[in-house]
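Every protein chain of the complex appears in place save one, which is left out.
Let's turn to subunit A:
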């Protein structure tokens, strides 16, 4: 095991974590994430700082899915909502994020980065994805079977924080 990485059951091999979220497209899902992350933190023993970063990433992803991916108000069927599955690979936390919303490829569909614009020219929002990509690497995106499928990896610097 490498210092600063996660360990589970004494192995560095790929480990699937039995924390599979099935969430509907509604705001109650955001609260469910917080509860699930508390369970995950208790199981994996990562730091509070790491937990806050992971919470931020998942809340931003789910918020985007709810606000932009569905676009027709609340939708209460978790099976056609948002799915999140976690695993550890070489001591690093990965997760697969799937939603059944409108197509959105973050590699090409993000608005231009306006963070360095003058205050008057900055939009009020569009701050979620810069936060997500600060804490995670987006390893893969595909639009398959009516789903946005993403594979993300929490950056090691996040695992190392207090």
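Assume a residue touches a chain if its C-beta (ideal position, glycine included) is under 8 Å from a C-beta of that chain, and two chains touch if they have at least 3 such contacts; residues count from 1.
FYI, contacts and distances are computed from a predicted model.
Between the names "Serine protease", "Anti-sigma factor antagonist", "Molybdopterin-synthase adenylyltransferase" or "Glucose-6-phosphate dehydrogenase assembly protein OpcA", the one given in UniProt for the chain missing from this structure view is "Anti-sigma factor antagonist". Interface note: of A:103, A:130 or A:146, the residue touching the hidden chain in the full complex is A:130. In the full complex, subunit A touches the hidden chain at residues 27, 30-31, 49, 52-53, 55-56, 59-60, 63, 115-116, 119-120, 122, 124-125, 127-128, 130-131, 134.
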